[in-house]
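All protein chains of the complex are present and in place, except for one that has been dropped.
Chain naming follows the written order as A, B and C, and within any one chain the residues start at number 1.
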Amino acid sequence: MDISELIHKLSKGEIKLYEVENFVQDVNKAAEVRRAFLERITGSTLKNIGYFSMDLNVTAKRNIESPVGVGQIPMGVAGPLRVKGDYANGLFYIPLCTTEGALVASVNRGCSAITESGGANAKVVRDYMTRAPLFITPSAEHAFRLTQWVKEHKKEIEEVFNTVDPFVRFIDVQPWIVGRNVWLRFMANTFDAMGMNGVTLACDKACKFIEETVKFARMISLSGNLCVDKKPSAVNWLLGRGKTVVAEATLKREVVADKLKTTPEDVVDVCIRKNMLGSGLAHAYGLNAHAANVIAAIFIATGQDCAQVVESSMALTTAEVNAEGELYISITLPSLEVGTVGGGTALPTQREALTIMGCAGAGDPPGANAKKFAEIVASACLAGELSLLSALAAGHLAKAHARLGRASRI
Amino acid sequence: MDISELIHKLSKGEIKLYEVENFVQDVNKAAEVRRAFLERITGSTLKNIGYFSMDLNVTAKRNIESPVGVGQIPMGVAGPLRVKGDYANGLFYIPLCTTEGALVASVNRGCSAITESGGANAKVVRDYMTRAPLFITPSAEHAFRLTQWVKEHKKEIEEVFNTVDPFVRFIDVQPWIVGRNVWLRFMANTFDAMGMNGVTLACDKACKFIEETVKFARMISLSGNLCVDKKPSAVNWLLGRGKTVVAEATLKREVVADKLKTTPEDVVDVCIRKNMLGSGLAHAYGLNAHAANVIAAIFIATGQDCAQVVESSMALTTAEVNAEGELYISITLPSLEVGTVGGGTALPTQREALTIMGCAGAGDPPGANAKKFAEIVASACLAGELSLLSALAAGHLAKAHARLGRASRI
Amino acid sequence: MDISELIHKLSKGEIKLYEVENFVQDVNKAAEVRRAFLERITGSTLKNIGYFSMDLNVTAKRNIESPVGVGQIPMGVAGPLRVKGDYANGLFYIPLCTTEGALVASVNRGCSAITESGGANAKVVRDYMTRAPLFITPSAEHAFRLTQWVKEHKKEIEEVFNTVDPFVRFIDVQPWIVGRNVWLRFMANTFDAMGMNGVTLACDKACKFIEETVKFARMISLSGNLCVDKKPSAVNWLLGRGKTVVAEATLKREVVADKLKTTPEDVVDVCIRKNMLGSGLAHAYGLNAHAANVIAAIFIATGQDCAQVVESSMALTTAEVNAEGELYISITLPSLEVGTVGGGTALPTQREALTIMGCAGAGDPPGANAKKFAEIVASACLAGELSLLSALAAGHLAKAHARLGRASRI
Partner (left out) sequence: MDISELIHKLSKGEIKLYEVENFVQDVNKAAEVRRAFLERITGSTLKNIGYFSMDLNVTAKRNIESPVGVGQIPMGVAGPLRVKGDYANGLFYIPLCTTEGALVASVNRGCSAITESGGANAKVVRDYMTRAPLFITPSAEHAFRLTQWVKEHKKEIEEVFNTVDPFVRFIDVQPWIVGRNVWLRFMANTFDAMGMNGVTLACDKACKFIEETVKFARMISLSGNLCVDKKPSAVNWLLGRGKTVVAEATLKREVVADKLKTTPEDVVDVCIRKNMLGSGLAHAYGLNAHAANVIAAIFIATGQDCAQVVESSMALTTAEVNAEGELYISITLPSLEVGTVGGGTALPTQREALTIMGCAGAGDPPGANAKKFAEIVASACLAGELSLLSALAAGHLAKAHARLGRASRI
């Protein structure tokens, strides 16, 4: 069938958009057909969407269906940022895909201040991907029995779970009971992959084993919303998902004054009133200023699952003035879900972005690259927090204090 | 200075990455220099990042600093989806930028089932952008006086606020007191723009007016984290930010059986146990299955602020079996922050993506396009919810029920 | 029927415990019968439960069914506490019913330190009781229409609402939509009564009016859990229920040192790390140390609804060192539900407890007593916070700082 005939049939609804590949083998060509059809019905041109360097035949196998081309997101680079982590050690440039003017400049300013002060310490303190299938049982008594059975048969569950993928290794499984419902939250090491799909498949197998053995228990949903994927929640906030990472830095007074135009005391004051009290009042999963900005920009640049910005950006920022009058600032990300293999990480521009940070592909030992990446991401978030808190403090706090009769010192 | 000299100086740290534009006027050229430098220090090539169709001279004015090129995100198209809204009315194709395989196919399946059942009703039920600066005052008594003053002088505050931008119109301001701190949450109509920057500027002016008039009150931070921008929170969940949109559809039993391979009863059961009970246990801002997937993909495709996926994806999905045995399903998005002008919406591929939905640029009357877009986004999320809930139900629920002695009917 | 016969029939299940009044007119006597029956089946004596000074004939009309007697809760008195409120002004003694040793002593210590420093400022900044019935409508469109109708007919709704009780006056009604469900949160001034029952009755009448007029809307539940009564929630946390009260005090360094054995800096440090960071991590509705202890003790003593300790004890405690090096401390209670008439406030011991604070019965003007009481309660909570935070700081912080290489100053 030639293109015009295809478009004709698409217009008449005889062929669906996703069926184009049935008639056009080459996916790049199929995308062209879709664009042509959409151009016709909208009377516009989609030439920019059609301008790209990837081979959709490859992409369509892993990342997209019914492709029409690409979205181009501007990429800027902040840095260098000195990171002193267990895996990331040295100066790093941070690729950021964003459309929000001033974001790259702001992060860059933070990187500069931190680097001049000796860099950011970064550490992954917890690491596992999770999935929590939901079972129903005939009664609460049965629900309890199921959780006991799981506890007593962890070894066998682990064995089944571990047959699915050599890079998805069982760590533990934690149960919850509500009435006659049971959630089993599986935790696994997924090394350099973000790992959600791997864990889901391993979970599915493990759950089938459980269903077959514990006859009264039936899985009602492979995800019971206690995983928690792509919803902000107390579960990830408290128990983590992906990497839990901390980054911190101590900034000299002069650096705060010269680079950030404010004082440690004023930054701390804004941090407490805005990040702690304001977020507390808002009942937010996020005692931070704008971690999501940095997370989203890095996620797009490096092929992470951008819907996971939701929970990956949950963050607690603290600031204190230390005994030497310096500014200590930290950020803790309880649920940073990142990988350097799988997902969109192998796409051309994303792979290049990871390469800029020396994080592309599998690490040696396995998992090392994803941890290195997590350390850099947390440090970049720290730079973003420092810069925005300082900007808020500098813009207004100084003047405010001068005029405020009964000023606060913290 | 020629490129190799610049790269040399960059390598020695004599020039910062963001300073390249000082030596190379053309931003596209500056990006090339940055890429060349990064290629050298990483020993890799960034040719894909350098492959794009936008003019960075334009982009650098609004959307990015220290640009190196673009990230290319695969774009697929789902649909057609019939939407019956106040602004969106007809069949729509949904451009989705994602790297998660199966997402476009899943949304597409939902679109198909909904469209076959007559389409999705969609409605914007609340609409305003917000910003909540934080003030300190000498005491709780003063804090109260400030809130009273604001209440009594709303007209004057409105006048000042409205001088900044004809497309940022004051709606109201709501106060909160904690100790001697006061948050003033400004609400404004920003028409077709997402509007955060516009509201911020108007707020700044209004707050300066307040500070000048109420001498004891001083703004400590232009954002007090009660806005709430880019943090999941009860404030937006309950009070909204951007558009609050509802989409709903009623699906015939046959459609649920044929297209979705399940029954209304089983979809409802998964919805209640997973989305309501599971999310309730997780204490999530999100009684939904995966709204963030759809939100993130549309946001990237259309130039929205991707960090706002955080709160824009907060959603409540409900499902019921109606008296005719059909499946009624709805999604409510309390805080959908979208625009069709400003931000990244004018970038080449993003503009084209908006055009596919007939939503590019300013609406007539102003605001109509953003509302139309919001209706389509909510309907697409509904399609995503329907498809995933059905998949979960079909995969497991049917078998489960057959074997489960004491099955539930809901 | 004589007692032994009654007990015999109770034992055989021929009479239910609540039916005793059908055979014994005097309620005190009926309680005696119940005790005798329970004593027999448990082989124990209930003489203490039977030892009380109230007339159950009166109590059974308003406060209890199937009475057997009373629980005696030890009552201690803390104070005097100087309160400087709009309604409470002077020295107050605080009656506290508790079984937790050290609580009265702790509150007393806080009262002493505050009073010596000049007293606590207290202010009611918001005041209304709420009830949020839940409606269903045929569709989201209808849901929206209902909310619009309510908005446009507030005057009529108010008129109907206000016919029920002269001391329940309509303030406003705020709508929420989820899918085809609508919550209408009614707010009313209930003067000196906590007012929940009054608002419920007025609501019921208003909702019947709405149902009759808006034919497509039907009330599904007179309470839709968005009121929110007796569940900790973001609704009350952000929007208030009952009184929103702030109390604050400034303590001289010497008082902090002499009475509380610590320093302003250390109290602030514990407050930030425990109350803000700890509670933030716990995702608590409560950035405080132990407000619930004081609330519960006063509520029992004064005849408040003790199940409302849940939301009434939600509190935000802040601490700062001011420019003079003094300790500024505040507490904000967003949802303090109290009354001085109605509920258990007229019971003999409770009435006396209210009298100790000069708050018994209706105020002049109406509402003045409940506000006075709220100011005292908040001030007592402040005393409790100050005392516990100081104890934590004194016990450990001083030594910690001496040994901690890199101490924090805040």
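Convention: contacts are C-beta pairs under 8 Å (C-beta built on N, C-alpha and C of every residue); 3 or more make two chains touch, one makes a residue touch a chain.
The structure presented is a predicted model; accordingly, all values stated were derived computationally and were not measured.
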Contacting the left-out chain in the complete assembly, out of C:85, C:198, C:242 or C:286: C:286
Of C:117, C:147 or C:181, the one touching the omitted chain in the full complex: C:181
Interface with the undisplayed chain - residues on subunit A: 121, 123, 125, 139-141, 143-144, 147, 176-181, 234-235, 237-239, 244, 246-248, 283, 316, 318, 328, 330-332
Absent-chain interface as seen on subunit B, which is shown: 234, 237-238, 268, 272, 276-277, 279-283, 285, 287, 316, 318, 320-323, 325, 328, 406-410
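Following the convention adopted for this analysis, only the chains that are shown with their structure count from here on.
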Chain centre separation (subunit B, subunit C; CA means) in Å: 38
Computed distance of Cα centres, subunit B from subunit A, in Å: 16
Contacts with 2+ other chains: residues of subunit A: 234, 277, 279, 281-283, 285, 406, 408
